[in-house]
Structures are given as C-alpha cells and as structure tokens.
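Only one protein chain is missing from this complex, and each of the others stays in its spot.
Note that the chains are named A and B in the order they appear, and that numbering of residues resets to 1 at the start of each chain.
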Amino acid sequence: MKKRLVSLLLVGVMTAGMLVGCGGSGDGEESGNGKEAEEGSGEVSISFYTTETGKDDYFQDLITDFESKNEGITVEYIAAGDDQLQAWMALYSSNEGPTVSLMDPINIYENQERMLNLTDQPLLDNVKKDSLSTLTFDGKVYGIPMSAAGIGILYNKAVCDKAVGGDFDPSTIKSRADLKDLLEKIEAAGAAGSCITGVNWSIGAHYLCQVYGAAIGDVEERVAYVNSIISGDAKEIDNDVFNGYMDTLELLAEHNLNKADPLVGDVNVDAAAFAEGKCGTWFMGDWAWTYLAELVEEGAEFGLLPIPYSDNEDDTVNQCIPTSYAKGYCIDISQNTEEQQQAGLKFIEYMSSDEYALEQTAIVTGQALPFENFTFEDKLSPLGQSTANYMSKGLAYDFYGTPNLCPSDIWYECGAYMCEYLSGACDRETLASKIDGYWSTQEAR
Amino acid sequence: MNKMKAKKSLMFFVTLLVLILFMVPFFILVINTFKTTQEFIQTPFALPKSLNFENFFVAVRRMNFWTALKNTAVVTVAAVLVNTLVSAMTGYLFARKRWKINKFIFMAFLASMVAPFQVYMIPQVKIYAGQMGFSNSLAVVAYIAIGLNIPFAVFLYNGFVEGIPEELDEAARIDGCSFTRTFFLIILPLLKPIIITVTVFVAMGVWNDYLMSSLFLTKQETKTLAIAIKTFLTNHSAEYAPMMAGLLLSIVPVLIFYLAGQKYIIEGVVAGSVKG
Partner (left out) sequence: MSKQAARKLRSVMQFAGFGLPAVFIWVTVIIIPFIYGIWITFTDWNGLALDINYVGLDNYVAVFSDATFITSFLKTVIYAVFTVIASNVAGFLLALAVTNGIKAQGLFRAGFFTPNIIGGIILGYIWNFIFSYALTGFGKAAGIEWMSTSWLTHPARALIALIIVSSWQMSGYLMVIYIAGLTNVPGELTEAAKVDGATGWQVIRKIKIPCIRNTIAICVFLSIARTFMSFDMNLSLTAGGPYKSTELIAYKIYQTAFTSMEFGKGQAQAMVLFVIVAVISLLQVYFTRKGAEN
C-alpha cells in the first residue's frame, strides 16, 4: 500500500515537473543554441540591451529595419526597467552579456575591460569628435554617443513675451541679474517666475554637477578641482562657482512655483503647469519635450536658457548651456564571439549613420545627434533645436568633459543633500560640508 | 432577536465603510484606465470624461499580453502545484515527528525567510543561468519560485497541522493506516482551508513577482506580466494610463481565482466542522 502511494506521489511530482518542462522547453532550447550553434553558418545572433526606457517601439522598429538590411544578423532586444544596473549585472552573471549595450558613459568606463576598443573603427569617422569626450578613456574610444541632451532653464515664450512686453529674446539673459530681472517681470505679469522639480536626479545630478562644469575651467582644471575636493585640500564652501550656482538656485527657489512645498516635485505635473503658463520657466532639459509634447498648444514656442552663476555679463559660461551625451553604445568582448562583435559593430554603425535610423532617432529623442551625415535638424523638438542652436554658436560645453568626473551615484547621494537644502532644512554650509563628505569617500579621478 | 439583527446590520455597514476606504486606491486605478495619461495627471480623482477603452488595446499590444499571460500562468500553476504537495507533506512531517533534525530544519526554514533576497539573487543567476545555462527558462523560474516559497508554506502548514488533534492520527494508526496513508486520507482533506490560503499567497506572489523573474527572463517571448508592464516606464516617468490598464488586465485572473478560492474556504469550513 505504502509503496503504491509513494509511487503515485512520484508520478505526481514528475507530472508536475513535466508540466513545467513543457512550458519552458521551447524557450530553453532557443537560448541554448542562440550563441554557439550559428557560428560558421554565416548567421549570427546578437543581443542589444538598452537603458533608454519607454522607447520599445522605436528600438524594435529600427531592429527590424536593421535586420532587413543585414541579412544573416538577428538582434534580440532587451530593455531595462527602472533598474538598469541590476539588470545588466544579471545579464552578465548569466553569461548572456549583451553584444551591444546602450549605457551611461560612467558605466562603460567602469567596465571598459569588457568593452571593444572602437578607436580605429571606420564608423568613428561619422561621429563628431567633440561628442566623444565622455566615451574616451586613456585615448581609446569605447562608445558611440546616442544624442546630445541640453540642460538648462526652459522658457515658455508666450509667458516671457507678456512679461517683457514684446518679443522675448533669450540671448538677453547674460547674467544672474538678467535672470532675476526676467523672473521678477514674469511674476509681475501674474505667473510664477520659475519652477524647480524637487527630485534628486534633477537637482542632484543636473543642477549640482554644473558646479564642476566649465565655470571651473577646462577639463583638466575641472578634474583637478574635483581631486582637490576628494583629497580635502579644497572645500566647496570656499568656491565661488559653487556659491554662484547655489545663489542662482536660491533665486530660482524664491520664484519657484512649488515654493510652498518644494519637494512635492512631479515631472508630469510640473510639465503641465509649465505648458499652461502657470510658470514662465522650468529648470529641466531638452528631454522634457517628451513630457510636454502632448500638452502644448499648436504654435506655442519654447526654448532653453543657460543657467548663469554670476553677475558677470562677460563670462561666456553664463551664456552657455551644458550638453551631455548621456548614453553611449558599447560592444562587449568578454562574453561575445568575434563574429558577434562584428555584427554588433554593424549595428552601431547602422544606429549612428543610417538615414532612416537617424531620422527616427531625431523624431523620438527630439535631440541633436552628433553625426556628420545628420541632416534632420527640422525633425528635432523645439527644445532640441534650441540646444542645437547653442551648440552651433559654440555656446555649449560638455557637461562632464571626462567619463568619470562625477560618480554614478551622485544623483542619489548628493541629490538627497540638495533636496534637503532646497526644502530649507539645512543651510549652505551644511550642504557644502555634506558634499565634501561624499567626495571624501571617492577615489581620485 | 431584533437587537441581534440590528447589531448584525450595523456590523455590516461598518465593515462596508471600511471596505470602501480600503478600496479607494483600487477605484482610482479603475477609473483612470479610461483616461489619457495627461488626464490622469491633471485630474487623477475625477471620473473619466468618456469610457475610452483605447488603453486596454494599447496595453495588450505593447505588453505582448497573451504571451506574457501564458508564461505567467505556466510558471504560477507549476509552482503552486509542486509547492503545495511538497510543502504540505513536509509541514505534516515536522508537526508530527519532533525529531531533532526536523526541528533544526524548521528553524533553518524560518531563518531563511528573513534572509534578504538580495544576498542570494545574483548568486542564483550565476549558478542557474551562468553555469547551468538556464537563462530564459520558465522551468527554472518556476523551480526557484517553488524553492523561495517552501519555508513560508511549510511554516503555515506546520502551524495548521499542529492545530489538528493528534488523536486523529492515532485512531487511524489503530485502524491500520500507515503514516503516508494517514496523511493522504485523513489529514490532507482537513488541510483544505490552509491549502487554499497558501495557494492564494503563493500564486499571488509568483504571479506578481518581478525581481526574481526579471533576472532570468529577458527575451520578449519569455516575459511574464510583471516584467512586461515595465514597457510603459519612461526615463523618470511612465505612461500611466496604459500601464494602469495593463495592470488591471494582469490582476483580473488573480482576482477571479481568489474569489473562487473564497468559496472553497467557506465550504472547507463546513467540511472541517465534522472533525470537531
């Protein structure tokens, strides 16, 4: 009796096991032969991991187009959720390291031992040299940028026109005094002067990292400054650039739409307020068009203003916007075969030079693309055109300048300090010393 | 008797009130599935202007809904079946046989329930996907889901079995039942309410699991619902309207299952009262 029951049980477990097996078997086999079996047959299958989220349709459309133009290559699409590093780590831990990854430059830098050196690749000829600074380590290029993101104070032209009583010209804002004047005029005209979205990534990364920007000097001087903070030789609080940007932040905060509750920040809610003209300006960047596109009325004009850090009209940094090549394509050599790497190169080449790819990228990101054969300026979003405009006038500087200027967690760690400061819960000296403290745990650049 | 009735209906209305308070976020979710994301952000608490089902179609298409539903169902059903069987048996064994080894394993089970998943998730991927090559395998995801839920399920079964008088087992033994037979013929039927409870928990946990599944399932065709819904995330924001529609679609099967399970629990009570 007992034996029968035991065997019954075994059958039960096995049936259940088979049930599981059936469901998974098809997929399991596919992944098994995905990487090796196709070698030598001219067919190659690669994978593409993207941390640029919310663009699944766009990427999949381009992959289909790429596959049709490159017989024999299939691209498996892998998209990150809101956990890009963890997902990347999991892929590498599975020995499924993506052939091509679209990552933040700092992540490529930190894992350059896994990446293909692109320095001598012909596809680099099509990439504008000045866009490669954050993707070049020790003179070797490890990534191809996706698009240029301009950071600045967005303005709603209709509101500003009303405030200045005529046609608002953004180039008239050359110093903090000019900005102050504008914000006051906007407020006199009945809207909030500005808006700050009180979230760590905006004020912690985008706003704070300007402190290590062109106002400090050229790239070498910027690195030297960061190193002096790390070593403890310099203190933020003694630095005019730091204080200048914090003064401007205070100015913006004084006119902030969310002044009553500065950290309530929600990028969608703020976008709606900005589009409706409840505030005249908004500290954000040209990517904000993705939030704005559906809200703005036909014909309404928007653009970017630089963030001045001093009252000096002759300091061109006050008229420059920082641009960041926030994502780059890189190719893995640690878990991909030679053939896959070659196919990956073709994929990157396609993304950075194919007419259709460039057009779609311009439409979807709305941002300027750093490629020689790029001709779709008219497809950019109004904000992206504004960025492109600054760039063409030479009034833009590379936000980070070098791949590892700011650590990958600065938005989270220092973002918290910045939020605390913005909410009025701590004074500037405390903020400065906390930021000093953060840097002191970092290694010299 | 009238007083009793009044008390009962008062009870009913108080409970109803609490229920409504409980369900507010759920109602907000439902009404917003008919709006655009913009409408949701500007007026999250208002009723929709019109009954627009567009979000549901968008969700079905972009989430690859039917494939994801199938994957989720396969993993969940397999995990629940195996988990129920092995955990109920172990729970019974641990409750009736107080051997040292059983006590030790039981405590180890409990301890492993408070181990942060993060400690062993990357090692899990390294072992199962990296070394054994099981990435994108629904079978492995189901297997791990079984393992992750074993301590919890054994814990519940064990506690419940302890509430069943041991005299029942003894009576069965005197009648000539072996240990195994006693379990399958006498105890298992009595476990019905707790089986339903554990099944609901395990099923729900596996159905909604994002973290573990996402480590193993990266291909479009192996994604589960909880992973697929992330397609609506954008940098620093999300397309909330279709996301909510997708979420609602994903939880409907669980809700139906739970409601059906409720019926069984009530029946189980009736059946269980025999044992008294």
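Just so we're on the same page, a contact is a pair of C-beta atoms (placed from the backbone, for glycine too) under 8 Å apart; a residue touches a chain by one contact, two chains touch by 3 or more.
Bear in mind that the values here come from a model prediction, so they are computed numbers and not experimental data.
Considering the entire complex, the omitted chain makes contact with A, B. Interface note: of B:154, B:217 or B:249, the residue touching the hidden chain in the full complex is B:154.
Across the entire complex, the residue among B:60, B:73 or B:200 in touch with the chain not shown is B:200. Within the entire complex, the positions of chain B that touch the omitted partner chain are 8, 11-12, 14-15, 18-19, 22-26, 28-29, 44-45, 86-87, 89-90, 92-94, 97, 99, 101-102, 105, 107, 109-124, 126-127, 143-144, 146-148, 150-152, 154-156, 159-160, 162-163, 179-180, 183, 193-194, 197, 200-201, 204, 208, 210, 226, 233, 238, 240, 243-244, 247, 251, 254-255, 258-259, 262-263, 265-266, 268-269, 272-273, 276. Contacts to the hidden chain, counted on chain A, fall at residues 6, 9, 13, 82-83, 85-86, 88-89, 92, 110-111, 113-114, 198, 200, 260-264, 266, 334, 407-409, 412-413, 416-417, 419-420, 423, 425.
Note that only the chains that are shown with their structure count from here on.
Between chain A and chain B, the centres computed from C-alpha atoms are 37 Å apart. Of all residues in chain B, only 36-38, 41-42, 62, 71, 74-75, 77-78, 81-82, 85-86, 122, 125-126, 129-130, 133-143, 178, 180-181, 184, 210, 214-216, 218-222, 227, 230-239 touch chain A in the complex they form. The residues of chain A lying in touch with chain B in their complex are 1-2, 5-6, 9, 12-13, 16-17, 19-21, 23-25, 27-28, 30-32, 52-57, 76-79, 81-83, 87, 89-91, 93-96, 199, 201, 266-269, 272, 287, 290-291, 294-295.
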